[in-house]
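Partial complex: the chains shown occupy the same locations as in the complete assembly.
Labels A and B are assigned to the chains in the order they are written; within every chain, residues are numbered from 1.
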Amino acid sequence: MFHVTVRDHFMAAHSFRGDVFGPAQALHGATFVVDASFRRPELDEDGVVVDIGLASARLGEVLADLNYRNLDGHPEFKGANTTTEYLAKAIADRLAERIRAGGMGEGARGLTGLQVTLHESHVAWAGYERAL
Amino acid sequence: MFHVTVRDHFMAAHSFRGDVFGPAQALHGATFVVDASFRRPELDEDGVVVDIGLASARLGEVLADLNYRNLDGHPEFKGANTTTEYLAKAIADRLAERIRAGGMGEGARGLTGLQVTLHESHVAWAGYERAL
């Protein structure tokens, strides 16, 4: 199994609802360093997992919708706690849509899996892995 | 599949028995930077994999028993080579016990897997992965 991973980041404000979150119930923020990992069992005819330029561009678009925002007011996250693991899934699902729509090129249709990891600090990160 | 990972560390002395270890048969030591990764297929109702505060606290307790010690004299490691991979399993198993005992909260009972990685230097690390 092959993978190619690209890294980018976004910076957002948010707050959480629920006693489990303690002081993080207050409005605060985070830098999320995002690793998007694309998987497939065989390389395409160019010898790549995915066109890394297209993969980076699509990841950048997905993160642009989250960057420099207060996620508490984001229409797609209404009623949700935008935890690191929740955001990892949201980003993975949006990348999957773009792959299906051809946004990473025809070759990307050979991708079979996707993993997104969000680093929220030097001591904590979370991720979500799904099939394509 | 989701995961949340937290990082901590401990500093210990030890020595190894067996020719395969060469100069590491002498008493020496290591800083082990420990990543504990908790996995489950669905988030709980708060939108988390595990209460990250409880997870960090339990990891801290497990490492406190190893920190600032000579592992050669640790009663639980009698007769064992406390290699990085061996210690990864020891830490994972202790975390698993605490999860079962409720130490990471009721929500943590939904966890299905656990991975512990110990970084012993910038060029070597080892880990152990198990089901819960």
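Operating definition for what follows: contacts are C-beta pairs under 8 Å (C-beta built on N, C-alpha and C of every residue); 3 or more make two chains touch, one makes a residue touch a chain.
From a predicted model like this one, the values you see are computed outputs, not experimental measurements.
Novice: In total, how many copies belong to the whole complex of which 2 are placed?
Specialist: Every protein chain is the same sequence, and there are 6 of them overall.
Criterion: only the chains that are shown with their structure count from here on.
Novice: What's the distance between the Cα centroids of chain A and chain B, rounded to whole Å?
Specialist: 27
Novice: Within the complex, which stretch of chain A touches chain B?
Specialist: 18, 20-22, 80-86, 88-89, 122-130
Novice: Under the stated contact criterion, what part of chain B meets chain A in this complex?
Specialist: 1-8, 43, 46-49, 51-53, 105, 107
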